[in-house]
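One structure is given here, and the rest of the page talks about it.
With one protein chain withheld, the remaining protein chains of the complex are depicted in position.
For subunit A:
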Amino acid sequence: MHLVFPAVLSMLLFCAGVYGVLARRNAILVLMAVELMLNAVNLNLVAFDVWLRDRLHSGQALTLFTIAVAAAEIGIGLAIVLMVYRGRGTSDVDRLRDTAEPGPGDQDAADGPADAPGTPAHRTEAHRTEASA
């Protein structure tokens, strides 16, 4: 079999996963896209193991390890998503902006914290409560 076929399929699946991670808004859909990326890596590992045929069977052993790590990752990830959903009432990754720096789209980003000494703490506090509401 030509090695290009599994390699190209793996690259295409990985890029589909990249699109899903970047474009999705629901946290569980993001986790699904992460699973697609991990599966693309697994396919690459298996294809190169079959091609190289090393004595240790590194590719297939690493594939098994990746599958186990992915299972652990999805368990922890879902537990975190459920905890966030219970605390915030949403699993929308666009609305979890507590640790985000104020970007150009936010309304309190135009004036920096230096020009108004009294207000910034109050402003960031108001911003935080608004983001978490």
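The rule is simple: a residue touches a chain if its C-beta (ideal position, glycine included) is under 8 Å from a C-beta of that chain, and two chains touch if they have at least 3 such contacts; residues count from 1.
Methods note: contacts and distances are computed from a predicted model.
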{"item": "Chain left out of the displayed complex - its UniProt protein name, from \"NitT/TauT family transport system ATP-binding protein\", \"Phosphoribosylformylglycinamidine synthase subunit PurQ\", \"NADH-quinone oxidoreductase subunit J\" or \"Tripartite-type tricarboxylate transporter, receptor component TctC\"", "value": "\"NADH-quinone oxidoreductase subunit J\""}
{"item": "Contacts of subunit A with the absent chain, listed as residue ranges", "value": "1-9, 11-20, 22-26, 28-29, 31-33, 35-36, 39, 42-43, 46-47, 49-51, 53, 56-57, 60-61, 63-65, 67-76, 78-83, 85, 87, 91-94"}
